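Up next is chain A:
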Amino acid sequence: MGESEVPAAVVEFKDVSRRFGDTLALDSVSFAVRQGEFFSIIGPSGSGKTTTVRMIAGLEAPTVGTVKLFGKNVAAVPPHRRGTPMVFQSYALFPHLNIRDNVAYGLRMRGVAKPERRSRADDLLGLVGLEGLGDRRAEQLSGGQQQRVALARAIATEPRVVLLDEALGALDAALRIEMQVELKRLQKELACTFIHVTHDQSEAIAMADRILVLQGGRLEQVGTPAEVFARPKTRFVAAFVGQNNLMDATSTGTTGDGLHRIHTPLGDFLAKESDGHPIVVGEPATLIVRADALRRVTPGQTPNQFGGTIAGARYSGTTVTFLVKASDGTEYRMEEPESLTHNECHSEGDRLRIGDDVVVGWDADHAYLMQQPT
Partner candidate 1 sequence: MLFSFWTGTSVGMHSELTTSNYTNILTGRTFWETVRWTLQVLAIVLACSTIIGVLVAYFAARVVAIEWVRTALVFLLFVPFVVSYVIRMITWIPLFGRAGLLNTALTEANILDEPSDLFLYTSPSMVTALIFLYVAFIIGPTFFKLRQLDEDLLRAAQNLGASPFKTFWSVELPLARPGIVVGWIFVSVMILSDFATERIIGGGLSPLLAGTVWRRAEVLLWPQASAQAAVLVVITLAIAAGLLRFAQLERDL
Partner candidate 2 sequence: MRSRTVRPAPPIHFSLWARISLAIPVIIVLGFIYVPILLIMLLSFQGPQGGATFPIRDPGTLWYRSLTDLSVITDHPDYLGQAVFDFRASIGNSLKLAVTTAVVSTTIAMAAAQAMRSGFRGGRLATYAILLGIVTPGLAVSLGLVTVSSELGITSGLFTTGIVAHIVWTMPFSFLLFMVLFNRFDRQLEEAAYTLGASRLEAFFTVTVPVMKPAVIGSFLFAFMLSFDEYAHSIFIMGADRTLPLMLVSAAQLRITPSIFALGVLIITVSLILLLAYVVNVRRTFRRQELQGA
């Protein structure tokens, strides 16, 4: 392969399907991962994301289609010849080896001499912040430390691709965020391709250069976090990735400044169309309103508003998500910063309680129309 302008594809899937008995775990999926990028695969459980990453490692074989590594079809290459170390959710540290020998395992398999691989393992432990712990056993370390060991073990052989299967899934929330930052730093430092599987969209958005969304074995969307988050291509992506509210809508015409006049079960609103996805007047479409775009308004403050009742509230540290039940019975999510609810400036009477009547609205800029999939 010669040098080219476009970064070479490290991993390439072409119409890959995988069948387990009667279930289709992957349904002709095609995508490419570029050199040096942090690539996240997200989806709910059973979406085929783990199957995908296991196929890259060679732990599963496609039923149909081709998987290419560095431009070569790897159908006949066994896992140990692929050079794609994997970090598991359970870490899978070897219980009979100490930390140093765990990290050095890959080097040992390559025939690196003992003194050399040991000093290299110690360097790597330093890199992940575990210097001096080489003689410990895995069972003596905390979850976060075990995670770092698993990572050090994976990068020990200086692979060009590292696979992470729900690698942060077993950590608690605070540690997970710390590790997200560190993983990203490490990946940049090593200039190595990370392919990372998670069910947590916020984790993917925080780290990934690009995201692949899978659902039921089908590819829903590939794109940068900004694209996937702000411009979901399908209803599923919109609901899964962002905390989005979806509303059936039909355009009744356009205004002078490029906005559509739309008709919805909750009234007539104004909305813009998604970039590059023109909306046909009269065709059914979906209005997407992000949860954090929805806010309390005074009646008449904006054209985009509807009335409802607070049906529930969920506090999650810095934000509060209210469920607003509209007149047609549908519930919409409204996310407010926590400070707004408990701020001194707000009098007691301002605080929302379940059963309160509210009027909620949004700026036309923060919502857009999407064509319904046919």
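Selection rule, in plain terms: all candidates are chains of the complex that A comes from, given by their letters.
As a convention for this text, a contact is a pair of C-beta atoms (placed from the backbone, for glycine too) under 8 Å apart; a residue touches a chain by one contact, two chains touch by 3 or more; residues count from 1.
Here the structure is a predicted model, which means the values were calculated and not measured.
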| item | value |
| --- | --- |
| Complex member in contact with chain A (any copy), out of 1 or 2 | 2 |
| Chain A - residues contacting candidate 2, complex | 57-59, 78-86, 88, 90, 92, 94-97, 105-106, 108-110, 136, 138-140, 153-154, 157, 163 |
